[in-house]
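With one protein chain held back, the other chains of the complex are shown just where they sit.
Right, chain A next:
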Amino acid sequence: MSEHEIELSVNGRRQVVRVPARRLLSDCLRHDLAFTSTHVGCEQGTCGACTVLVDGAPMRSCLLPAVTVDGCEITTAEGCRAPDGGLGRVQRALVRCQGVQCGFCTPGMVVSIVAFLRECPRPSPEQARDAVAGVLCRCTGYQDLVAAVLHAARPDGGASG
């Protein structure tokens, strides 16, 4: 099995890691680099829990060999905090709107919503539903997640009320 040294920027910090060619990005992030928010729910590319941003675009990290993202910027849920170290606005909105139950799909939701709001900062309720439709959640019934997207998109960044 060939091994490769790759360089990633994860949540803004440079990481150099040596991985076998077949090592999945999800395993590299979780087990080689300890970004354990990247949860693996299916390894089939369907559940979306492992979603991370690769150069800003949401991708299933369980389908990507780590070597294929050499040189890329990766964002996980750990990297979605506010500049002051507190919860970021999407994270705060999920907590506030009761969009978190067991917490397993939550990191995939966080990064998906962050990426979505960059593209669509003022979504309609239907668009907010699209924002979370790529990640399966078995707990919440989705309504509170949709509410969280809308809350995070408020002009004040969901900071109040």
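As a convention for this text, a residue touches a chain if its C-beta (ideal position, glycine included) is under 8 Å from a C-beta of that chain, and two chains touch if they have at least 3 such contacts; residues count from 1.
Definition applied: contacts and distances are computed from a predicted model.
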Among "Cytochrome c oxidase subunit 1", "Protein-export membrane protein SecF", "Acyl dehydratase" or "CO/xanthine dehydrogenase Mo-binding subunit", the UniProt name of the subunit that does not appear here: "CO/xanthine dehydrogenase Mo-binding subunit"
Touching the absent chain when the full complex is considered, from A:L8, A:L25 or A:V110: A:V110
Which residue of A:V17, A:L87 or A:C120 touches the chain not shown here: A:L87
For chain A, the residues touching the chain missing from this view: 20, 22-23, 27, 30-31, 34-37, 39-44, 46-47, 49, 76-78, 80-81, 87, 91-92, 94-96, 98, 100-107, 110, 129-130, 132-134, 136-146
